[in-house]
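Let me begin by handing over the structure; questions about it come next.
Apart from one protein chain that is not included, each protein chain of the complex appears where it belongs.
Showing chain A:
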Amino acid sequence: MRASTLILLSCIGLCAASAAASEPAAELQVRIGYLAYIPDPGPLLSNVIPEPLDAGRRGAELAINDSNSTGRFLKQQYQLDSAQHEDSDALLAAAEALHAEGVRLFVVNAPADTLHALSARLGDSLLLNAGSADDGLRQSRCLRNVLHTLPSRAMLADALVQFLAVRRWQRALLVTGPTEGDLAYAAALRRAAKRFGLRIVAEKAWTFDNDQRRSAQADMPLFTQTAEYDVVLVADERGDFGEYMPYQTWYPRPVAGTQGLTPTGWHKTVETYGAAQLQKRFEAHAGRWMNDRDFAAWIAVRSLATAITRLRSTDPMAIRTLALSADLPLDGFKGRKLSFRPWNGQLRQPIPLVQPRALVSTSPQDGFLHPHNEMDSLGYDQAEVSCDLARGT
C-alpha cells in the first residue's frame, strides 16, 4: 500500500510538472540487453574454487533494480533482457532477436572476437563492453559503437607496476601461461615494466611438461630458479597454475599478477567511498561476493541509466555523445568520479590491488602524475591511441 501511495504521489508531482510544460510526460520504457558468452576455459589444475557462472549478469540485474528506484520517481522503467549462450553464434542470434524487438542498448560480457561481431551486427546500437580486457579494442581497433567498463589489461598491469615501483621492487621474473589471454596479459606487464622502470630479469613460459610424478607445487621452486628477482609476475588468466606459485618460489619473494597480489576492477575487500553499501546490496541480491565482471556490468547499466536520466531519452547515439563528453560524472564507489575516455571509450577508474582477504593498495599511486587526470596514468593514454571515438574515427 505504501508503495502504491508513493507512486501515486510521485505521479502527481510529475503530472503537475508536465502540465506546466504543456505536454504529457510519456513514460520512458528502457530495455537493456545483457549478452553473455563465456568460453569454457578447459581443464584447470587449480579448480577448487570455481568462478561463478552468472558473473556479470548479477551486477547488471542489481543496476537495473537501482535504476528503477530512481526511475519510479521519474516515470522511467528499466528492464533487463538477458541472453547467455554457450557459443558465440547462438549469442549473435539472440542479440539480433533482441534488436528486432527494438533493443538498442546492450551490455556485453564476451571475448573480443564476439564483441567485434556484435558491434558490426548491431551497428545502430550502443554496446558497453563488460567482458573483454583486450587492449587492441582500446588502442588501434576501437569499435565506433562500443564503450568499455571493464578495465583493460594495460590498466591492470600499469596499476600493479606502479605499486611495485612505490615499493621499489625493481626486478621481476615473468611467468606466462600458454593461452592467448596469458600472452596478452604478459605483453601488458612488459609494457608497464617499460613505462615505470621495472626490469624483467627472466621470462619463463609455463608448459607443465615437467616430470609428471611431481605436483605443480613441487615443481615451482625449481621452475622459478633464475637470476634473482624482487617479485614474480604471473600471467595465468584462467587460474591454471598461478595459484600454486605463492610460497613456492625459489627466492622468498612475493607473487603478483593474475594471482598473489592482483589488480582488478572490483573485489570484496573494496569498502570505502560507499562501496560497503554496494557490496551489501549485491550480496543480498546474488548470494555471493561481487567480482570485477559484476562490477563492470553494474557500472555499465548505471552509466546508461545516469545518461538516460540526464537526457530523458534512450537514443543510443545521444548517450554515446554524452558519455564521451566530459559531462557525465559517474558514481562507481571508487573514491573518484568516473568518466569515459573520449579517445577510446574506456571508463577511467581507480584499480584496487588485492590479496584474497585484504585490499593492499589502490592505483594510481600517489606521485604518478598526469597533465589532465591521474587515472589516465593507467592504460593507453590519448597519445598512444590511434583511434579517436569522440571525433568519430
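As a working rule, a contact is a pair of C-beta atoms (placed from the backbone, for glycine too) under 8 Å apart; a residue touches a chain by one contact, two chains touch by 3 or more; residues count from 1.
Convention: contacts and distances are computed from a predicted model.
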Between "Sarcosine oxidase subunit gamma", "PQQ-dependent catabolism-associated beta-propeller protein", "3-oxoacyl-[acyl-carrier-protein] synthase-3" or "Chemotaxis protein CheW", which matches the UniProt record of the unshown chain? "PQQ-dependent catabolism-associated beta-propeller protein"
Of A:Leu143, A:Leu198 or A:Leu330, which sits in contact with the chain we cannot see? A:Leu330
Looking at the whole complex, which of A:Phe73, A:Trp169 or A:Trp250 touches the chain that is not displayed? A:Phe73
Footprint left on chain A by the chain that the document does not show: 2-3, 5-6, 9-10, 13, 66, 69-70, 73-74, 274, 277, 280-281, 284, 306, 309, 329-331, 335-337, 373-375
